[in-house]
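Every protein chain of the complex appears in place save one, which is left out.
Up next, chain A:
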Amino acid sequence: MAEAATAVDRAAFFDWLCRMGDSCLVLGHRVSEWCGHAPVLEEDIALANQALDLIGQCQFWLSLAGEVEGRGRSADDLAYLRDAAQFRNLLLVERPNGDFGHTLMRQFLFDAFHFEMLRALEGSADPRVAAIAAKAGKEVAYHLERSADLVIALGDGSTESHDRMAAALRALWPYTGEMFADDAVDRAMAAAGIAPLPSGLKPAWAATVAEVLAAATLDHPGEVWQHGVSGAGGGRRGVHSEHLGYILAEMQFLQRAYPGAVW
């Protein structure tokens, strides 16, 4: 096992771990923005719990990233002291929350991908990756069930909630393609047996999404132009929308202003 870990390109492995950790971190931060603002108490609590799960999972991924990188950086160093161009999260997770339905649609589209990714990673050739995936996967199964339930409830709800979910789906769909666009980092991970090619996860994701959208009486958007798929762009390669900078400004302020602050 250590063999696979040393045979793989260290920079690519670090990058890939940042992709996993940063998507959890940025989505966890976004979801935490709801704390105290959700439409009902139970949903407020559920959102806060999911934010906690995601940030906990981020700590595992970024700790391992720091270990693989071998320059002594901790998960906190990576979370608080990198600028936007060093972040590797999907563009989808940095999209603003919008209304409650919009947040749930974004969550569902990500959860359905996250669930398939973690399930595949349980068979990783690197036991550290497999261990994190097995732990996180059980939590994400709960996330996926909740977001699917709510997409169905709101899509197949009132005219108002249906129209809002339809609008959220149209707005977010162009950010889903990035999840399945293989690049050199993905190919290096797949060759080392550490992670699956993202493109291979698409059929299972698409089946879940089609099933839930149908139950939610929402029209499937079909093939539309996708962000971050062609060329050298996309969040996974560090090319972000302006939204990430605002997230980092809030999230990193304390450590930037008072380096090393603890409590």
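Rule of thumb we're sticking to: a residue touches a chain if its C-beta (ideal position, glycine included) is under 8 Å from a C-beta of that chain, and two chains touch if they have at least 3 such contacts; residues count from 1.
Definition applied: contacts and distances are computed from a predicted model.
Between the names "Pyruvate,water dikinase", "Phenylacetate-CoA oxygenase subunit PaaJ", "NADH-quinone oxidoreductase subunit G" or "Sugar ABC transporter substrate-binding protein", the one given in UniProt for the chain missing from this structure view is "Phenylacetate-CoA oxygenase subunit PaaJ". Check A:A12, A:I55, A:V68 or A:M165 against the missing chain and you find that the one touching it is A:I55. Touch with the chain omitted from the figure is made, among A:E42, A:E223 or A:E242, by A:E42. Only one residue from A:L121, A:V140 or A:I194 touches the chain missing from this view: A:V140.
Residue A:A215 is the one among A:A181, A:L197, A:A215 or A:M251 that touches the chain missing from this view. Along chain A, the points of touch with the absent chain fall at residues 42-43, 45-46, 49-57, 59-60, 112, 115, 119, 127, 130-132, 134-136, 138-142, 144-146, 148-149, 152, 207-208, 211-212, 215.
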